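Note that one protein chain is taken out, while the other chains of the complex remain in position.
Chain IDs A, B and C follow the sequence of writing; residue 1 opens each chain.
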Amino acid sequence: MLFSVPGIIDGRFIGFLLNIAMAALVYYYIKSKKMVHIRRVPGLDAIEEAVGRSAEMGKPVVCSFGIGGFTYWTLAGLAILSHVAHLSAKTGSRLIVPTGGGDQSLIVRPVAEEIVKTAYTMEGVEDQYNPDDLPFYSGQQYAYIGGYVGVMQRVRPGSVIMTGSHASEAMNIAETSNAVGAITITSGSYISNVAALACASDYILIGEEAPAAGAYLSDDPSQRASIRVQDLFKWLAIAIMILGIAARSLGNDLMLRLLST
Amino acid sequence: MAKDSGGILRWMAEYDRRYVYLALFLVMVGPLLRPIGMPISVSPDTRQYYQVLQTVQPGDKVFFTLNTEFSGYNEIQSGIIATMRVLVEKHARVCFGVAHVEATVIPDLIVKAVQAEMTANDYQYGRDYVILGYIFPNEAAVAAGAQDFHGVVTQDWLGRPIAGTFLDEIDDWEDWDMIADFTTGIATSYLVNHYALRGTPMIMNCIGVMIASEKPYLDSGILLALLQSMRGGAELEFLIGHPGPGLTAMDGFSFGHYMLIIFILVGNVGYFGYTRQQQMKVDKEAK
Amino acid sequence: MVDFIEISVVAVGTFLAMSMFSTLYGKSSPLYALAEESYIGFATGLTIIWNIDYIWKTGIVNIMAGDWVLLFSILLGAMMLLRVHPKYSYVARLPIAIVLGAQFGLSLRTIIFTGFIQQISATIVPLFTGGTQTLLYNWTIVICVIFMLTFFFYTIEMEGALGMSAKFGEYLLYIAFGTVFAQTFMGRLGLVIGFLQSYTIPDWKTPYLLGSMVLVLALVMYMDKAGLLEKLTPEE
Partner (left out) sequence: MAEILKNRQLQIIVMMLSFLFVFLPYFLNVPQLNTASTKLITITSIVTAFTIALAVIAQFRRGMNIINRRSRGWYFKAYMLLTLVLMVGFSLISRETGPYHWVMFAVVNPLSSVNYGILAFYMASTAARAFRARNTKALMLLISGFIVLIYQAPLTGAYFGGFEPIALYLGSTFAMAAGRMFLISVTVGAIVFGVRVILGNEPSVLGISKEEK
């Protein structure tokens, strides 16, 4: 520990400070309403190509946004769903969106319905929107899987795009998708999931790539702002590490003591 | 299938995945029916776990948390039972807590598995061990329990009051001498955040899926030791000299891995052989 | 002597388990549906029981002991239930707000330490002191963490040195993925073996396991041949 701050419990000052700093930065970026520049993630090209190929083959597209409640993975999944819905409306492919899978997913479902419907309306093909193509496979993970896998086996989609907060069921989906010959594009939200999906899918959005792709596609300044703040904190992390390592290698543990303040 | 153009190489590259399923199933069941009892090696992480367990003193209050479904229990039961065995031999006082509804009957199974040691050490319910039910339904419950234990927990799993048991000595996180967590990842991060971060010594036995996510906690010193998957459990059984389900499963475990390695090799030979064959065919036609 | 109840546990258990495994056959079947619905039904029942149990032991028992403040929890919980009522669902907004606020409070106050500060501290290792093995480990960890992190920057274009660093980080990530995949496979394998073990030890259980496997496989193949699979499987 380097120093103690009156009124604040020892060892918790830096954590408090970092939290406050993050909140302040987010607040600043939201208030300034600036559209932060986000680079285009290569995964988006893969998604566009996959939907295009499905249209050429005359096969449907399956796209899901996870089984969780509103986390930032789900928000990313919804933004990608919106993009895919636009693409399929444009190319005239049938879009199937399995929903459900978790207790919290009930809250997300109506938002997803709205997103798909809006996309079809904006592309001028409102009549092609079919609410039955957003089936609800119960609030249980493995009933969801049964339904999801079943629909893939029946309709044999040309591509499967699975983003958002999927958990262990992601492997069932990816393997079945591959077995029915669909182009499989996935994203994983935790490391063992990502590692397994990296092997099982044709293209993978690794970790944070999915939220970044979502922010790139959305025109919501606050979503983009949060990607910027995350970047700033990653820079901060790298800077502290390099400084700390340099100091420690020279026998100085100032940085470590500062971090434990 | 193999009779098409490309023959065996093509089959090796594109065989039906159901063969994989069947082969894997058979190599796992076989050794279970006829155990061979092959030797194993012990990894440094397991040694570390064993050494931390050795520091337990008689009378220490250990929070034995089961953050697992039945499925996870099947994978790590060897570690769970071996750990419990050590704790009983050290005469620690053990309190079972559960974070998944399916795990509510597991403490009962553990107690039955180490019944002999418990009788030998004169373990009595209430004085030496207590079984709590589903006390970690969400993060708030874990956090509240860390700050005011009796504000959250009033009865054991069958509805008997816990007043009068050794839990009277527990007020908050500081009063536990150790948390032994057995996890598939359900409430583990909550225990890490609300207990271990504050300073409660915590050891963990996790399923294989969780290793990569939990290792950073071990490396940064938040966790004292990490026993990994079924293999770690078997190694622990080996170290304490009391063979159990883990060691008997290790034959099938080895064969399962070798089977997969063979499939990978076959796949690669098939892939390269077949692509080359196709390439040669194309070249020939071009000529 | 093995009693009837124990035999029934094993017989029913293996049959249901194999029914669930039948999804590996590659087609949906009524047996899978049976297993799935059994699990959902009983597991949901279990969830209800134990959550009521929690509310009782933590809420009601404490209230009866004189902790009146906890009456709020019951009141707010009841308000939460109105969420499903089409007309009064707005009543649930207040408890949702309180719960969400507290949940974010709990997670934000701790993850900054466990997930950020302590991870950075642990990466700050000496690069020139220690044995050969320590040095190799330290260098690798530092290089990996820093280069992998650069792969995850999104608000600047990946060009020049940063682009190269990100590319390098991606390769490092794939080495890690290989390892993690193997670990994950080990876990899942352990799970199946643990499951199989509980039906092969003691010996008398084995015939039920193998018998169920043969029975389920035969049933599924028969139904597939007879075209019954589609007809009997519930539509989702």
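One rule holds in what follows: contacts are C-beta pairs under 8 Å (C-beta built on N, C-alpha and C of every residue); 3 or more make two chains touch, one makes a residue touch a chain.
Since we're looking at a predicted model, the values are computed, not measured.
Engineer: Give me the visible chains that the unshown chain touches, in label order.
Structural biologist: A, B, C
Engineer: Among B:V98, B:A141 or B:A180, single out the residue that touches the unshown chain.
Structural biologist: Hidden-chain contact among the options goes to B:A141.
Engineer: For a quick check of understanding: of C:L127, C:M158 or C:A182, which residue touches the chain that isn't displayed?
Structural biologist: C:A182
Engineer: Would you write out the residues of chain C that touch the absent chain, in ascending order?
Structural biologist: These residues touch the chain not displayed: 5, 8-10, 12-14, 16-17, 20-21, 23-24, 30, 33-35, 37-49, 51, 54-55, 58-59, 69-70, 72-74, 76-78, 80-81, 83-84, 86, 89-112, 114-116, 119-120, 122-123, 136-137, 140-141, 144-145, 148-149, 152, 170-186, 188-189, 191-192, 194-195, 198-199, 231-235.
Engineer: Considering the whole complex rather than only what is displayed, give the residues of chain A touching the chain that is not shown.
Structural biologist: Residues in contact with the chain left out: 7-9, 12-13, 15-16, 19, 22-23, 26-27, 30, 69-72, 75, 103, 106-107, 109-111, 114, 136, 138-140, 142, 168, 171-172, 174-175, 178, 189-191, 194, 196, 198-200, 207-208, 211, 222, 226, 229-230, 233-234, 237.
Engineer: Which residues does chain B use to touch the chain missing from this display?
Structural biologist: Given the touch definition above, chain B has residues 17, 20-21, 24-25, 38-41, 43-44, 69-72, 74, 102, 104-105, 108, 137-138, 140-141, 143-144, 147-148, 151-152, 157-158, 211-216, 219, 231, 234, 250-251, 253-261, 263-264, 266-268, 271-272 touching the missing chain.
FYI, only the chains that are shown with their structure count from here on.
Engineer: Taking CA centroids for every chain, report which one is farthest away from chain A.
Structural biologist: B
Engineer: As a quick test, compute the distance in whole Å between the mean CA positions of chain A and chain B.
Structural biologist: About 29 Å, centre to centre.
Engineer: Just the number, please: Cα centre separation of chain B and chain C in whole Å.
Structural biologist: Roughly 14 Å separates the two chain centres.
Engineer: Taking the mean of the CA coordinates per chain, how far is chain A from chain C in Å?
Structural biologist: 18
Engineer: Specify, in ascending order, the residues of chain A that touch 2 or more different other chains.
Structural biologist: Where chain A meets two or more other chains at a single residue, that happens at 179, 191-192, 195.
Engineer: Which positions in chain B are in touch with at least two other chains?
Structural biologist: Within chain B, residues 209-212 contact more than one other chain.
Engineer: Residues of chain C touching chain B in their complex?
Structural biologist: For this pair, the touching residues of chain C are 24-26, 43, 46-47, 49-51, 53-54, 57-58, 61-62, 65, 67, 102-103, 106-107, 110-111, 113-114, 118-119, 121-122, 176, 179-180, 183-198, 200-201, 206, 209-210.
Engineer: Using the touch rule from the top, collect the residues of chain C that touch chain A in their complex.
Structural biologist: 23, 26-28, 32-33, 36-37, 39-40, 43-44, 108-109, 112-113, 116-117, 120-121, 123-129, 142, 145-146, 149-158, 170, 173-174, 176-181, 183-184, 233, 236
Engineer: Which of the residues in chain A end up touching chain C in this complex?
Structural biologist: The touching residues are 12, 14-15, 18-19, 36-39, 41, 135, 137-138, 140, 142-143, 146-147, 149-151, 153, 179, 191-192, 194-196, 198-199, 206-209, 212, 215-216, 227-228, 230-231, 233-235, 237-238, 240-242, 244-245, 248-249, 255-256, 259-260.
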